[in-house]
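Provided herewith is a single structure, encoded as structure tokens, for subsequent inquiry.
Removed: one protein chain of the complex. Kept in place: all other protein chains.
Chain naming follows the written order as A and B, and within any one chain the residues start at number 1.
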Amino acid sequence: MKRRGRRAALYTALAAAAIVAPWLFPSYATQFAFLCLMVVFAVTWDMVGGQMGYNSFGNILFFGIGAYACAVVQRDSGFGYAPGFAVGVAVGACAGTLAAAVLGPGILALRGHYFAIGTLGLGVAAADIAAGWHYIGAGSGMTTPLFPGAIQDRAKFFYFLLLALAVVTFVTSRRLYQGRFGLVLNAIRDDEGKAEAMGLRTTGYKTMAWCVAAFFLSISGAVAGNLVGYIDPRDFAFAGSTYGVWMILMAIVGGRGTVWGPVIGAFVFHITQEVFWTYLLGWQRVAMGLFILVVVVYFPSGIVGSLRTRAPRPGGTEREVLPERAVVDPTRRQ
Amino acid sequence: MMGNLMLLLDAPGLNLQLLVDGVLVGAIFALVAYGMALVWGVMNLINVAQGELVLLGGYVVFFGTKAGIAPLVAIPVAAAIVATIGWALYRVVIYRVVERDPFSSILATFGLSIVIQQLANQLFGADVRTVESGLGSLLVAHGMLTVARVKLLAFVSAILLGSLLVWFMRATRLGQAIRATAQNSRAARTLGVNTDRVYAATFAINGAICGAAGGLVAMTWMVHPYAGLGYTVRSFMIVVVAGLGSLGGVALAGAGLGIAENYAGFLFGAEYQTAFVFSLLVVILVTRNLWLKRQRRYLR
Partner (left out) sequence: MARRLRVAAAMLLGAAVVSIPVAAAAPGVTEGAPIVFGAALSLTGKYSIDGKTTQQGYDLAVQRVNEMGGVKVGGQAHKLKIVYYDDESTSSRGAQLVERLISQDGVQFVLGPYSSGLTKAIAPITEKYKIPMIEANGADRALFTNGYRYLFAVLNTSDNYLRPAVTLVAEATQKAGHEPKAVRVGVVIENDDFSQDVRDGAVEEAKKWGMQLVVDDKLPPELNDMSSALTKVRALKPDLLIVSGHAKGAVLAIRQVSEQLVGVHALALTQCDSAQIIEKFGKAAEYALCAAQWDRSLAYSDRWFGTAENYAQRFEKEYKDPATYESAESAAAVLTFVDAIERAGSLDREKVRDAIAGTDLMTFFGPIKFDPSGKNVAKSMVLYQVQNGRYAVVAPGKWAKARPIYPAPAWDQRQ
């Protein structure tokens, strides 16, 4: 009872902090919006990468599809800003989800590093196709319409939009993990062969999980495209080596396969990165690379995971399991 | 695109040009891919920093020739230096991820590739570097076909290096130890093979291969800090198609990829060349997997 009360108080405090943040630090509102975007990235990646054990390098594909679909609607529909944007987001979400549904069965049949590299190829190919397609601006990219209101309102508008998206994504994913769906995803991660043998239609579940991730990612893409104002095929929409990899790193930094891990990872990562960018001019990427190495080599189970190994909760009621540790099974190698 | 196709049909000489270029270029890809297959097979590790090791080799040859060494002498030097770098990388970082799940190794080597890339940018600058071989070109078949001598040289060296490796794996103690570890690392360890040293040696050999290939790359194309990923992905693709452990298969797949890229560039235009290569990768993976699925197996 006491615990629940404390938890409620903390949630309220967090919510209050999130709501007043743009008024407390008005010049940081855009930064906060990006932070929310990062949370969406990490949570959606973890759905497939952490909970299901399918390490995707190509989830950025859905982000890009959402961004482009929304921008195309805004350009061609002839609606005003608000309806154009709303329809654009809806179309973007549908397009992204559809892409996941179509690609899912084929791509998700790949396993292990083949899946990782296959999805990497998907992302890069999408970037290059977008860069050659004139309907969507080819290499010159697309400019989204300007937000009609005042500058301060614009930053707040996008911040709250992305905050809402992050919260909805987080709550949805938690709900999903608490039910049968989450159990199936974990079963697939732990042993897909056995899960299948027990009569679970794994392909269907895998595709559905990817679709959920794609749905939220493509919405975030549509919103972020308008936030940045300029969609470039390689550096923004299908930015495999930045956003595409960051989402993985954030999930890992926080602890993949955990509920709060990706969220915490997104905070730590985003702040570290901004600090590097500000104080290590020109060397920030070297620092970033070293940061990645340290995290992967020394903290493979992330912040939440490391904390839990050090101080396991009595009883261990949580169903979340640490990602598989290094077990080299010589018989598996052929 | 139809125009390009007609052009190809009208002038069969062009086909020859594209084929020859593809095969010559494919040999360099195959060389890098063989290093990747070696590391993958022995250490169960996918080295995403493969392309960056190639670039390091290119830089060594560039600075070597600038200091007055002949390019052909600089290539073995590059192999030696990058082998040392590879060995050091193993001792500092790689050994910690080598027996973990492959995904950690992908991420760790990805981090490594960023560090190498950015250090190269800071230390050597982002300038595009090339090494002039001064060898010129051959005109074959009444001028229908031009072959840059440097590409021929790259082709021949790649084949020589490949044969050397095969001999090394078959005939030397270390080669045998490497092969034993690749087959079953636990059994090899039980039988007294120091697998840690074998891994270090494997990564160093991979470094040597990349270093030499990098020299050839600097002489045929160019090096700059951000050119690495292309080589990594091409190697991966070749290894996926050819499987681990067969140099012949790797060479064939390399040539096939070189030819496919040249034709794609010609028919669809160079802008779609990358898109084509990556789409091809996805298609190859998915179809191979579907093929295996009929026997209830999958790619692993």
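Keep this in mind: a contact is a pair of C-beta atoms (placed from the backbone, for glycine too) under 8 Å apart; a residue touches a chain by one contact, two chains touch by 3 or more.
The model shown is predicted, which means the values in this text are computed figures rather than measured ones.
Peer 1: Given the contact rule set out at the top, which of the displayed chains would the hidden chain touch in the full complex?
Peer 2: A, B
Peer 1: Decide which residue listed in B:V150, B:L165, B:A180 or B:V239 touches the omitted chain of the complex.
Peer 2: Missing-chain contact among the listed residues: B:V150.
Peer 1: Going by the contact rule already stated, which one of A:A15, A:V168, A:M198 or A:V275 would touch the omitted chain in the full complex?
Peer 2: A:V275
Peer 1: Taking the full complex into account, find the residue in A:G66, A:G141 or A:G182 that is in contact with the omitted chain.
Peer 2: The missing chain is touched by A:G141.
Peer 1: Suppose we count only contacts with the excluded chain; which residues of subunit B make the list?
Peer 2: 4, 7, 11, 14, 17-18, 21, 25, 118, 121, 125-128, 130, 132, 137, 139, 146, 148, 150, 221-222, 224, 226-227, 229-230, 261-266, 269-274
Peer 1: So that we can see where the missing chain sits, which residues of subunit A does it touch?
Peer 2: Counting only subunit A, the missing chain is touched by 3, 6-7, 10, 13-14, 17, 25, 27-28, 30-31, 34, 128, 131-132, 138-141, 143, 146, 151, 154, 228-230, 232, 234-236, 239, 242, 259-260, 263-264, 267-268, 271, 274-275, 277-278, 281-282, 284-285, 303-304, 307, 311, 313.
Everything that follows uses one rule, which is that only the chains that are shown with their structure count from here on.
Peer 1: For subunit A, which residues count as touching subunit B in their complex?
Peer 2: Where subunit A meets subunit B, its residues are 55, 106-107, 109-114, 116-118, 120-122, 124-125, 128-129, 131-132, 139, 241, 245, 248-249, 252, 282-283, 285-286, 288-293, 296-297, 300, 324-328, 330, 332-334.
Peer 1: What residues of subunit B sit close enough to touch subunit A in their complex?
Peer 2: Where subunit B meets subunit A, its residues are 44, 46, 93, 96-97, 99-104, 106-108, 110-115, 117-119, 122, 184-187, 229, 233, 236, 240, 269, 271-272, 274-275, 278-279, 281-282, 285-286, 289-290, 293, 298-300.
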